[in-house]
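The block underneath contains the structure these notes are about, expressed in C-alpha cells.
Omission of a single protein chain aside, the complex is shown with its protein chains in their original locations.
Here is chain A:
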Amino acid sequence: MSILGTRVVRTEDPVFLTRGATYTDDLTDERLTGALHLTLVRSPVAHATITSIDTAEALASPGVVAVVTGADLDLDPALLFPGANKSMTRPFLATERVRFVGEPVAAVLSEELYQGEDAAELVDVDYDPLPVVIDPLVAVNDETLLFPEAGTNIAAAYDYDGEPDPGFFDGCEVVVTRDLVNQRLAAAPLETRAASAFWEGDKLTAYISNQNAQGGRDEIAGWLGIDKDKVHVILPDVGGGFGAKIGSDPEFAIVAWLARQQGRPVRWNESRSENMTGMVQGRAQRQTITIGGTREGKVTHYRLDVTQDAGAYPRLGTFLPMFTRMMAPGTYDIPNVESRARVVVTNTTSIAAYRGAGRPEATAAIERAMDLFAAEIGKDPAEVRKLNVVSPDKFPFQTKGGVEYDSGEYAKAIDLALAESGYEGLRAEQKARRERGDVRQMGIGVSSYVEITGGGAFAEDASVEVHPDGSVTVLTGTSPHGQGHATAWAMLASEHLGIGLDKITVKHGDTELIPNGGGTMGSRSLQTGGIAVHQAAGELVDLAKQRAADLLEASVDDLEVDTDTASITVRGVPGSKHVTFAELAAAEQLKVDTTWDGKKATFPFGAHVCVVEVDTESGKVTVEKIIAVDDAGPILNPLLCEGQRHGGIAQGIAQALLEEVVYDDEGQPLTGTFADYGIPSAAELPSFDLVEMTTPTPVNPMGYKGIGEAGTIGSTPATQSAVVDALSHLGIRHIDMPLTPLRVWEAIQTASEGVTK
C-alpha cells in the first residue's frame, strides 16, 4: 500500500513536544559562546530630520561594549526591492532622516540582554519633526515627500500612466462601483525576528529566523558587499513566517556587520513591540472595483484599481499588486477585465508578503464585486457566481489577468459548499428571523476562489542519498516553518525506496548543504521541492537498478523495487536474488542530485461558506460555521494538509472580523503590542468543516498544487459577505474590514437612520 495520501503523524514532533524546538534564540552552537546582545534604538517618531545623536551616556552604562550609529556604519543604503524607484533606498541605521516609527537609529552591544535595554534608553537622539503622511491616497498627491530626491512618493506603477477608458462599461445593463479597504495586517509570527552571527576569518556564519536561506544569504552578502560564497546562512527551527520572513531583513546585516567589527559573535532577538513596527506587514491596499453586466446576472466587465501602500521603504509590497492584478478576475469567465495599480510610500512600516500576498486582496475585491452585483440585480449571490465561473471544459484557461489556469471545477466546489452548509435551510431560517425581527440575525456568505501557487519560482533542487546502514538523507531547498516538510518529503522518498520514515532524515535551510533553493513561500513547496524529492528518489531507483543489473545478472528493464525489503529484485521471479539499497550504497556512494523545473505555476481553487450571527444591538459577530471546499489536487498527507487549511481559515476570519494595524495621524502605531492588536484566540473561533475535492494539475507528475494560503484566500470574503448578508435587509451593502463590533454597530445605526451603505 502506498504511504502517499495517508495520515502520517509528524516525524519532527517528538523533539518539539519534549525538549522543544531549537529556534534562533535557543542555539547551542559553541561558536556563539560569549555573544554580545544587540539592542536597537528605534525611532519614536514617524517622520523627522535627525539633528544629533548623543551616545556617551549609553556607552558609559554597565555592560555596554559599543554604541554604533549610522555614521559609524560603512554600509551603503540599499534598495530593498529591485523594481522600486531607485531613489528609495534604506540606510541600515538612519543618519539624516527617519521615515517610520520603529526605524533603527543606533545599535547598542552589551554583555547581557537587560544591560542593552537599559542603555538603549540612554541614547539621546534629537528629532526635528517633518510633516507625516499615513494615507496612501493622500501620499499619491506628493505634497509631503518621503524621498525629496525622488520627487515623488510613487515607488512603482503598473498601467497607471493615463485615465482608464470612460466608455469601458458602455452597454452594460447594470454597473456597480465601490471603494474598498483591504486593511494592513501584522504577520505576527509567534517567534519574532532573530539572528545570531559570527565570523571565522573572512567568512560569515549567520543563523536567521527566516523562510529562505539562499535568498537571505544573497541579500546579506549584497548588503555587506562581500562574495556570497563567504556567507553561510543556517535556518534553525523557525517559529512561524507567514511570508514576512521571506528573504532577509536589514537588521540581519547590522548583526553581521557588528560581529565583524567587534570580532565577537552577536545575538539579536527583537521584542514583540519592535516586531509590531519593525517587521514587514501585509495587505494595505485601497481598491476601487467596478463591475458591469446584464440584469440576468452575466458579468461582462470588471475593473480593478489598486493603490498599494508600500510603507516607508519599498520592499516586496512593491510586487504585491502584480499578483492582485494577475488574479483579478478570480474564478470568473469575464470577457472584459482591466486593472491598474500604483505603489506609494507612506510614513509607516514597510509592506511585504503575508499569507497569500496579493491574492487574498484580488479575491476579496472580485468577491465583494460579485455580491454587490448580485444585490443590485436582486439575485442569489451563489447563483450569480455559478453563472459566471469558468466552466470545466475551458481548461487550460487563458485569463484576462494574463495567466493560464491549469485545471478547475469551480461550480462543483460552490455546489459542494452549499450542500454541506445546508444552504436552503439556512436561507429559510434567515427569512424566519427577519420576519420575527430577531435581535440576532443570521448571515450567509459564499466565496469562490482560485489562487496561484508556485507563482514565479518553479524550480527547486533536491538530493537523496542512501547510506550503507540503510538510512537516507534528503536535502531540499525549501525551508519549512511549521508545514511539516520533514515528514512529507520523507514520505515521498519512502514511497520510492521502501525505506521507513524513521530512517529518513530531511535537511533544509543550510546554504552549505543546499546552495540553491527558493525557500518556502507562496504555497510552492510541495509542487517544487516535493516534486524535486520525488524526482530525485525516482532517479536514485534508476541508478540503483543500473548497479544491480550486473549483480543480479538481469536486464535493467526486468528489475523492480521491492518496497517491503527496500531492495531491487527481478520482476516475476519469486525468491530470486535481490540486493538492498543499503548493500548498493556500501559498494559505492548511492546519491542523486537533481533539479525539478516545472516551469509553470498551478491554480488551486475552492469555495467557502461562512455562517455568522450578528447581534444587531451590539454589533458583535459570532462565526457559527465555516465550510471550506479546497482543491489542491491529490493530497500527500491529509493530516498536514488539513492543518494548513485550518490555519489559513483562522487568519481569513481574523482579517474579516478583527485584525488591523492602525496608525494615528502622526504615524504613531496604535496597535504596537498583542494587547492592542486583535489576534483571535481559540475562544473567538469555531471548529471548521473541511470538504475535499481533487482536481490534479497537469503541470507536474504527481498532480500536486499548493495549499498553504487557500484557507485565508477563501474564508476572508466568505466571512465579510456573511456579515453584510446578515444586515442586507437593512439596506447595508458593504462594510470595510475588519468588521469589528463598533463598525458593524455603526453601519446598523446609519442604516436605521435611513442612510444605506
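Quick notes on this one:
As a working rule, a contact is a pair of C-beta atoms (placed from the backbone, for glycine too) under 8 Å apart; a residue touches a chain by one contact, two chains touch by 3 or more; residues count from 1.
The working rule: contacts and distances are computed from a predicted model.
UniProt lists the omitted chain of the complex under the protein name "Carbon-monoxide dehydrogenase small subunit" (options: "Monosaccharide ABC transporter membrane protein (CUT2 family)", "Carbon-monoxide dehydrogenase small subunit", "Phenylacetate-coenzyme A ligase" or "Putative sugar transport system permease protein").
If you put the hidden chain back, the residue from A:59, A:175 or A:679 that touches it is A:679. The hidden chain makes contact, of the residues A:484, A:619 or A:667, with A:484.
Across A:379, A:433, A:507 or A:577, the single residue that touches the chain missing here is A:433. Interface residues of chain A with the unshown chain, by the touch rule above, are 9-10, 13-23, 25-26, 113-114, 188-192, 237-242, 271-273, 422, 424-426, 428-429, 432-433, 436, 438, 442, 481-484, 639-640, 642-643, 646-651, 673-675, 679, 681-683, 685, 687-688, 711.
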